[in-house]
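See below for the structure under consideration.
Only one protein chain is missing from this complex, and each of the others stays in its spot.
Read from first to last, the chains carry the letters A and B; within each, the first residue is number 1.
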Amino acid sequence: MEPATQARLSQLRGNAPAKRHNARTVAALTGNPGCARRAVLDAAGIDKNALAAQVGFPAKFGQSQFAITRGNSFEAQVKANGYAQLVRMLRETLGLDIEEVGSKDLETVGGNESQELRHIRARQALQAAVEGREPLTFLDHPLLRLDVGGNNVYLEPDLVAFHHDGVLHVVEIKSFAIIDDQADGSKVAAAARQSAVYVLALRRLLGDDRVSHDVVLVCPKDFSNQPTAVKIDVRKQLIILDHQLTRLARIESLVELLPPGVSLDLATHTREELLTTLATMEARYEPSCLNSCEMAYLCRHEAAGCTSALGATVREELGGVETVARALELAAGRAVPSVEENDAAAMLRNTARIYGSVAPA
Amino acid sequence: MSAISSYARALAVDGGRAFPIATRRHVHIAGEPLVLIPLTMAGEANAPLAAMVGTRRDDPALLIVPQPRNRDLRFAFADELAAVVLRYVEDRTRQGIETYGKNQDPRYLDAPQLLVPNPGGVGFVRLFGRSTRFRRTTGEYAVSPDVPLLGRWLSFLAERAEHPGSSALLPMTSALNLHWATGQSSLEDTNLAATLGWITSGPDAAREAEDPTVWPPAGPSTDPTFDNEILAPALRQWDEGRHERARALLDRDLRTQLEPTWRLMWQAIDLLRALPAGDSVDARWTEDRNEFTSYYMYVNSGGYPQPRRDQAVAAARRLQRLEREQTAFDATLALDDPLVMANYRVTGEAFAGTVVESEPDRKVPGDKGRRVLRPLLVVRSDDPLRLTVGTDVVSPGRRKQVAKILEIDGDRVTLQIEKGMTVAPTPAVGEEITYTSVFPEGMQSPKLPTAEDTPWTHGGPPQPYVASDDDAREVWE
């Protein structure tokens, strides 16, 4: 990234420490890639949760301590006794004749090691493993790096890489259940997208043929605490991710659209100032934002009265007209449609007439 | 979703209240429905935390699991829930029995109806049924005999919920959204308090509904802040051995979480009851009664619990049946309700208008040379006419009288009555009439092989189900 852009982004963030990227946030970038507001906020490492709360539209992504506890204890259980359960499942799922030969936890050693150093350490260990120079089966918490919209970001190292015969597999441990061989399709999809981020980062580091597109998902089985593993082919997610990251509107061009000198520093700006600054970043709200983005309640508030706030299908069925008020004016014949609105107006008038002919008064 | 419901959503945004998208009630609401609001523990696989349940609005029972991670306590909860559900099921059979059809098959006059707040509630019923129906009542992991029975009934109800038109297990949000369009997105419609807010008050009520401190979530997931600040300390009391104190706290706190939703459920029931029932509602409920009767008899004759997954033949058979039911449901809904029919008028699969010409006595040469009665009529309509010449159509008031479109000329449609001239008089000049090509035809499904004859293309005959100790053990590990 250009130093100038870097400077603009850090100015935007102010004195707050930068939020770190993780596979979830990178995967989310491909979820609503048309939204410039989120792209800029994420690139600047702004804490969207705090920002949303500060402007009076707090996100509702609170996490229950029960879910966190369960997630942690499940992960610990899977990794316990030198990854014993994991080895057994990998043998069964991947049909590999493996023996655990050694493992390395790449979590911080010294405490104040820089990200750069941690990343180098991870890279060396991974390379040593796939090149057969060091007998390692599991590499836990490697700190990876990925170019996102021209911006090099470090990924929160929530993964285990499993090495076998010169090839790495990403192992994703999740605490949602697999019941009778089925799991929630959207949760699996989210896990697949996140794994694809790691696969891509690993491939850029080690080469495509060193990292398998089959990732291993480990979840509790049925209603028990016993883990079970299943292979997931993330080739589709990789195609999309790769394409998105290359075509992702360059952060540079988005940053250039910002008025000079603006900042979203929560410590130094009032709610009104923050809102004014946010208003300069174009949002693209859709109802699914409520499940995926911390800014959703603000963006929904701004989108009130827009047909898009009702969902893409509704917008389409209202002829693609931008606002509800305009759609109703056209439907009632109270407004003269522009050339572009002609088709929509005819359809809306017809719908309104038919609705009016049968709806109770 | 359709052009009509989207338009009604726009009206709702503008008018500040929900707008109707049905003039009739298309679900059956039983005289004595069993209302169930389940709550689960975050992070666990469908581990029950509490439930409010009952058939009377002033007398809900509150069942709680003082430590959801304790599997014995979960099954104690299952036992308590079983007492309520099984008594309810048993009571249905006391309303009497009739016989029907040429085989004089028996059919109970009533059937169970379980009402839950949202689709998540249906998911709870399905999974709780799954986690209890295979339990054993003897041996190492024995549970009370009612628990596996509860599992079968919950599984039965959850399976019925997949059938289009069944009212055996209804998520209240879906039932409301079938009849009203709110001014929010369908994603937000799954919040019961918000949907009801739009129907009974307006957008402010709907926004308020999103505040978990005002309207606690209608389950099965709980509010994370509640988990962290209220539930966690109470569970700690239990873990530290102060059981009575824990129960008292949980009883109080969970009641405050559940009671608001309980009131909403009954408010929704009142709203739905106030709508006049569609003509086909009773026939569909009769199907629910049929299914209830046969399953009741199957269970009482010691039948197996429902299998975990469908085998090949069962899967194909189920799909074909669901397809038949979906087609029939979509069509009868429109025939029962002009506001639903409006959807088809917008897309051009139906048209409404006035009869401008009618020839009830018209005769044409038939196949065998004789002249046959083929009444003719012309309907003038303002609707977009997209049906093509030669299409068969019926009218809501004359479902058995099939007409064929002979000609479309501008806004005039010429029709010839082909079948059922005697079931109703030919529409007369001046009559307002609607015709549609969407009607339930006698869809046939091919005969499939028996399970033992499953062909090699589909994996061959499956292993027959044998209950095993694994079934009983799985939950304890």
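Note that in this section a residue touches a chain if its C-beta (ideal position, glycine included) is under 8 Å from a C-beta of that chain, and two chains touch if they have at least 3 such contacts.
What we mean here is this: contacts and distances are computed from a predicted model.
Novice: Looking at UniProt, which of "Iron ABC transporter permease", "ATP-binding protein", "DMSO/TMAO reductase YedYZ molybdopterin-dependent catalytic subunit" or "Indolepyruvate oxidoreductase subunit IorA" names the chain that isn't shown?
Specialist: From the listed options "Iron ABC transporter permease", "ATP-binding protein", "DMSO/TMAO reductase YedYZ molybdopterin-dependent catalytic subunit" or "Indolepyruvate oxidoreductase subunit IorA", the omitted chain resolves to "ATP-binding protein".
Novice: Just to confirm, in the complete assembly, which displayed chains does the hidden chain contact?
Specialist: Hidden chain contacts in the full assembly come out as A, B.
Novice: One chain isn't shown here. Among A:Met89, A:Ile232, A:Leu264 or A:Ala309, which residue touches it?
Specialist: Touches the omitted chain: A:Ile232.
Novice: Looking at A:Ala18, A:Ala76 or A:Ala312, which residue reaches the missing chain?
Specialist: Looking across A:Ala18, A:Ala76 or A:Ala312, the contact with the absent chain belongs to A:Ala312.
Novice: Among A:Val55, A:Val148, A:Met281 or A:Met347, which residue is in contact with the omitted chain in the full complex?
Specialist: A:Met347
Novice: Would you indicate which residue among B:Leu187, B:Ala232 or B:Leu448 is in contact with the undisplayed chain?
Specialist: B:Leu448
Novice: Which candidate, A:Ala59, A:Leu106, A:Leu126 or A:Ile178, sits in contact with the chain we can't see?
Specialist: The single option touching the absent chain is A:Ile178.
Novice: Using the document's contact rule, name the residues of subunit B that touch the chain not shown here.
Specialist: Per the touch rule, subunit B residues meeting the hidden chain are 162, 309-313, 315-316, 319-320, 322-323, 326-327, 347-348, 386, 446-449, 453-459.
Novice: In the full complex, which bits of subunit A touch the chain not displayed? Write them out.
Specialist: 30-34, 178, 181-183, 185-186, 188-189, 191-192, 217, 230, 232-233, 235-236, 239-240, 243-244, 247, 284, 312, 315-316, 319-320, 340, 342-344, 347
Keep in mind that, in the parts below, only the chains that are shown with their structure count from here on.
Novice: Within the complex, which stretch of subunit A touches subunit B?
Specialist: 60, 62-71, 175-177, 179-181, 220, 222-226, 287-288, 290-291, 305, 307, 309-311, 313-314, 317-318, 324-325, 327-328, 331, 347-348, 350-355, 357-360
Novice: Can you list the residues on subunit B that touch subunit A in the complex?
Specialist: It comes out as residues 1-4, 6-11, 13-14, 19-20, 23, 41-47, 127, 130-131, 183-188, 210, 212, 222-225, 227-228, 231-232, 308-309, 338-339, 341-342, 345-346, 352, 382-384, 474-477.
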